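Structure record follows, encoded as structure tokens.
As you look at this complex, bear in mind that one protein chain is not there, while each of the others sits in place.
On to chain A.
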Amino acid sequence: MAPILRSTSLVALLVFQISLFLFTSTLPISSGSEDSYTITGRVRIPASTAIGHAAKFSNIKVVLNGGQNITFLRPDGYFTFHKVTAGTHLIEVYALGFFFSPVRVDVSARHHGKVQATLTETRRSLTELVLEPLRADQYYELREPFNVMAILKSPMGLMVGFMVVVVFLMPKLMENIDPEEMKRTQEELRNQGVPSLSSLLPASR
């Protein structure tokens, strides 16, 4: 699983770099007056991970500082937080079916609200505030397809298996033992006085 993940993130990185050339204007530069700034970013769900999930932008929430502000995505995936003070903030994205890493966002007062972003889970810093899911979440267990082994492993299967062993294999085992030898061992056991299973069974005689 891990190598697959890594490769997708590599692809994502490539996409980043390409989009860096294309949308240099979307760099996370915030604007605003002396002490309040604006953070603009974008949520992108790669088409490859969105399979099986209805990746609807309308149900995605972006949360600033654990609930201080909640905003929603525009159709193009962009979101904006207005009136953010300078300092270190936390942005989280909540979308059903995906897991996003929280993002540490430093808004610098000295550089007029320049934004630096780092994923807190992977400690990867972002060149622009484009948030992608770390993984797609599958909330349900998948039903195993019909499997003979699974049936055999179930308690009932084990029961049947044990019965089969006892019914068909035990007589075979008994046959292999020499009756003389068996009698001798039984005698020995009786002499030692150790209660044994065979001594309790009258049918063994």
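The criterion applied here is as follows: contacts are C-beta pairs under 8 Å (C-beta built on N, C-alpha and C of every residue); 3 or more make two chains touch, one makes a residue touch a chain; residues count from 1.
Heads up, the rule we're going with is that contacts and distances are computed from a predicted model.
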Name of the absent chain as recorded in UniProt (options "Monocarboxylate transporter 13", "Nucleotide binding protein 1 (MinD homolog, E. coli)", "5-taurinomethyluridine-[tRNA] synthase subunit GTPB3, mitochondrial" or "ER membrane protein complex subunit 1"): "ER membrane protein complex subunit 1"
Touching residues (missing chain, whole complex) on chain A: 38, 56-58, 61, 63, 65-75, 80, 82-85, 87-90, 92, 94, 96-97, 99, 101-102, 104, 107, 120-121, 137-146, 151, 154, 156, 159-160, 163, 167
